[in-house]
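Every protein chain but one is kept in place in this view of the complex.
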Amino acid sequence: MAVEPKNFGFGEDETMLRDSARKFMSDHCSTDKLHSLVASDYQIDRDNLCLWDQGLWQQIVELGWPAVCVPEANGGIGMPLVAAVALAEEIGKAGFPSPLLGIFNSTFVLRACDSAAAHQALASIAGGKTMTLAITNAAGSWHSDHTDVEVNKDGSLTGGAYFVQDARKCEQFLVSARGDKGVGLYLVDASASGLTLIPDSIVDLTRDQAHLSFSDVAAVEVASPGKGSNAIANAIPAILCIVSADMVGAGEWLLQTTVEYAKTRIQFDHPLGFFQAVKHPLVNVMLQIDNAKSLTYHAASAFDHVPENAERSARMAKSEASDMAVFSSSRAVQFHGGIGFTWECYVHLFFKRQMHNQVMYGDAKYQRAHLANSIMGPAN
Amino acid sequence: MAVEPKNFGFGEDETMLRDSARKFMSDHCSTDKLHSLVASDYQIDRDNLCLWDQGLWQQIVELGWPAVCVPEANGGIGMPLVAAVALAEEIGKAGFPSPLLGIFNSTFVLRACDSAAAHQALASIAGGKTMTLAITNAAGSWHSDHTDVEVNKDGSLTGGAYFVQDARKCEQFLVSARGDKGVGLYLVDASASGLTLIPDSIVDLTRDQAHLSFSDVAAVEVASPGKGSNAIANAIPAILCIVSADMVGAGEWLLQTTVEYAKTRIQFDHPLGFFQAVKHPLVNVMLQIDNAKSLTYHAASAFDHVPENAERSARMAKSEASDMAVFSSSRAVQFHGGIGFTWECYVHLFFKRQMHNQVMYGDAKYQRAHLANSIMGPAN
Amino acid sequence: MAAADRKDTTEQAEFREQCQKWLKANHPGRPPVQLPQGALELSDPAALQWLQQWQKSAYDAGLIGCDYPLDVGGGGKENCQSIANQEMQKAKTPYLPNIIGMGMAAPTIFFHCQDEVKAELLPKLLSGEEIWCQGFSEPGAGSDLANQQTFAEKDGDNWVINGHKVWTSLAHFADWMILLCRTDKSDKYNGLSYFAVPIKAALGKGVTVQPLIKMTGQTGFNEVLFDNLVISDRYRMDDVGAGWKVAMTTLAHERGAGSLVTPASGGMAIEEESGVSAGNIGSLISLAKQQHRGSGRAADDASLRDEIMKLMIRQEALRQNSRRAGVPELTDHPMRIPLQGKLVGTELNQDIAETAYRIEGAASTLYVNDPNAPAAGQWPLAYMNSFGVTIAAGANEVQRNILGERVLGLAKSK
Partner (left out) sequence: MAAADRKDTTEQAEFREQCQKWLKANHPGRPPVQLPQGALELSDPAALQWLQQWQKSAYDAGLIGCDYPLDVGGGGKENCQSIANQEMQKAKTPYLPNIIGMGMAAPTIFFHCQDEVKAELLPKLLSGEEIWCQGFSEPGAGSDLANQQTFAEKDGDNWVINGHKVWTSLAHFADWMILLCRTDKSDKYNGLSYFAVPIKAALGKGVTVQPLIKMTGQTGFNEVLFDNLVISDRYRMDDVGAGWKVAMTTLAHERGAGSLVTPASGGMAIEEESGVSAGNIGSLISLAKQQHRGSGRAADDASLRDEIMKLMIRQEALRQNSRRAGVPELTDHPMRIPLQGKLVGTELNQDIAETAYRIEGAASTLYVNDPNAPAAGQWPLAYMNSFGVTIAAGANEVQRNILGERVLGLAKSK
């Protein structure tokens, strides 16, 4: 029987990668810089721009982060999911706008396809190409079998894909589409003719999101109809781990920032943190972050070592991380008081990222409903 | 359109009744006395005795409390439900072991029967006879249509009734039983032949509970088969109000007792209540008690004046009161610290009564499921 | 009506009829411009002007300020404001714009100003011609209100004011500000004094008003800077050093616990399309019936249903608590319910808006100007705005202290 390593698979390589990412982020992506990049225009009806630091992204590509989980056979680094989780946590802690998470998600879906075209797509990621998933329908369903895109007779795609993450930062889309034998997966070039990208106007300033309209768009099949939904389902635990890790990182930023504020802000002749009405909820935030973090590492480690346990563990992680995302962001604003409610205070950047994250791929309650079905059996 | 009075129907008579009950309880039913009455033997395997003060009960009968909601035509006082609610609240605050709540519940079921036999039964209540409901099956279902008792051809009863409250304090049982046309209601004498009362061994020391076994037991029909379940359903809002009022009273005892302790107990050079980790939860207990209290008065007032709104309002009241019962009792033990965990501290009496109350006639979640069906429509 | 009015006095019953008659004939109809959800969010001068006209006409008809004496511009009646409020709500009128003036400034002026100042200020306040704002909060004085640093120095018959106020709603329109500030640096509580300050007249001459941007991207609050502003001593309220006592009058009325009932109209639906307003559980349920979740609708999810019912019960409890607060026989401590209102109401609204995220799912990412956002993106907006009120006017942590100390009698935490 396969077992997970005690250290969740965080060997020397993974720890070194995590530490170098942490240093890179603190050197290059201060919250100061982030705020001036994405929040310089506060107006609600500002132009819907995709604000990110492409120069920095090029450095990241050169560091090889997008390729960490691409198999060595496809030119990647071939590290386990925990490596991506470690990076996602640092990305979340910096609130960094980038296509990295979409690339990781795509990587794990492609790894589950195991077709020549999928291997080629993985190789393109290793080569520095950006990619994101377009697998959600207009109703926002997270079911691997739900899509509003159809495969035409000639293999081209028609329809719509929604809630596509970091779409404007990506050169390729990995699209789920219904053929006659079920849902397949297709690679589409962002510049393909017949493809229209309509940016969504979203709350989160550190992301971009869009919906895609397909009209006879040329596509490369990476999983044939019927096999695509399986590939997505197999990758779902990895996807849940990655978004959970982002929330863990962002949660830690919110906790540490609020703790610092609670140490310095004086009210009623004491630092805020003296008051148990502040101290105890902050401790509860910490407890939830630790839960979410350990569950995420556990789920990633299960995905790498005991895949049959991965889905349950990942749904547990996403449930806890989502609840934590809501709680950590709400307490950060509340305890920053008036200033926390302003645009100039950086808290809102992470507040919005957390609220975005917590619904992605199913909120806490959604995950628990799945878990209950798996653990308790379906309800009569 | 009927409307509720601003004061919930608490007119002079009701307020006077409430004040006199409050005085009676504080004169005659101190918690000291209660504890020596019901908690003198701590051992789990003590004899299962029915411990109550029958002398005091006779005084209460003479004060006319059991008859408050019996119609004047049946020799009662003919007051509205809020009067019974006011008394139930004082009973709860004293944790008083008595058959009063069962009598009130029976009164409202009988009032909904409107048969000659029901009127006679009401008259017997007005005359001082004790009565309780025996309308719950072995599975503990709260549905008015569920019973494990059958009506025999000759009108006698066979089967079992469960979770009968204060059974050993009562001279008569109002029993729901299934006949050929549905569920009817039957009055059974506690001394009837063929009736066996098996006392349950329960946690709550201020109550007794039993199940009844019927074997061809003679019974008087007060609602014919098919009409009984309607009568129960019509009385359910009143029953929910009465148990909620008991919880409100017990909650207030727990709050006030814990507040007093928090004022005097010194830890870390301050009274406990100085610490927000104690103060704020106690405030939350108070908020919940106020919610439960106002919702209960509202539901009772609706029952008396706008009956079509009574069920919704009563389910809201029971939901809030049940949640409050759990929270108020848990915080009382926790904040009393070590001493609160002992038998000698009176808190456990009310803790146990609250936990008993909160499940009776459906816990908070059960009430909300009903409410959702009524307000949002059934789930698909 | 019948039963609800049973307890009206003769004066109240007559007045109620008069209100009903006038409202029937004089409801202002729909506004020509879009209104925000509440007066504190007003930013369009045209919207303000239209609402000021409505307040003026209701004032002229005797529906506003009716419990104030005649000589300060009131109606000289007794216990009639609540009647007028009930009737204005029933008639689904627009809200009144001078909300801080009526709810906080007016009772404070009435109880603490000299008679001629009352007669000068109150008529135009009640009529809505002059808008008022409140200068309590400062960067270093949030929930710790007594920590005021804005300083007023005596200079003959005048005072010279320097300092920095924040979170001043409506300051961008306001003629006047009620100002709490320090006049003695050696005593935290007894070193405070309280003034009425004519700020509009001094814009650019000692007073600067600039907007603060909320996390939502909206403006609404302001900061107000005082740079050697000179005002007359006649606008001081009560004694020098009595500012804390005066502020308690303001706060008691803000919490609905003062002796004067605040004029309040409202009830007109604002956002007819989305129906979103904090506290609107009906629209939450409609949303749940529209939004997809799993393989059904959000409204089919039993666990979400449970959550929505919890919110509805809390909302009904709030309503029934305020009903019970009006029946002295049914409350043990007169402040027990009134002091809960702000705490309970603001947390409920926050939780309602937060629940909308679970109902909207992926679509909760969409903001107000996205054409596909459910309920026009108002729910994420409402959620963020809900923090404004759980923080403001004494953060809810402080509200719990107040309840624990004043109502339960527990030891002071500070």
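Each chain carries a letter (A, B and C) given by its place in the written order, and its residues are counted from 1.
Here is the rule we use: a contact is a pair of C-beta atoms (placed from the backbone, for glycine too) under 8 Å apart; a residue touches a chain by one contact, two chains touch by 3 or more.
The structure displayed is predicted, hence computed values, not measured ones.
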item	value
Among shown chains, those touching the left-out chain	A, B, C
Options A:97, A:140, A:228 or A:273, residue touching the unrepresented chain	A:273
Full-complex contact with the absent chain, from B:7, B:172, B:257 or B:358	B:358
Hidden partner chain, touching residue among A:319, A:334 or A:354	A:319
Subunit B residues that touch the omitted chain in the full complex	42-46, 136, 139-141, 143, 162-163, 200-204, 209, 211, 266-270, 275, 277-278, 326, 330, 333-334, 337-345, 347-348, 351, 355-356, 358-360, 363, 365-366, 368-369
Missing-partner contacts on subunit A, residue numbers	3-8, 10, 15, 255, 259, 262-263, 270-271, 273-276, 278-280, 282-284, 286-287, 290-295, 297-298, 305, 313, 316, 319-320, 365, 368-369, 371-372, 375-377, 379-380
Subunit C, residues in touch with the chain not shown (by the definition above)	301-303, 305-306
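By definition in this document, only the chains that are shown with their structure count from here on.
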item	value
Chain whose average C-alpha position is farthest from subunit B's own	A
Cα-centroid distance, subunit A relative to subunit C, in whole angstrom	40
CA centroid of subunit A to CA centroid of subunit B, Å	52
Shared-contact residues (touching 2 or more other chains) in subunit A	275, 277
Shared-contact residues (touching 2 or more other chains) in subunit C	301, 397, 400-401, 413
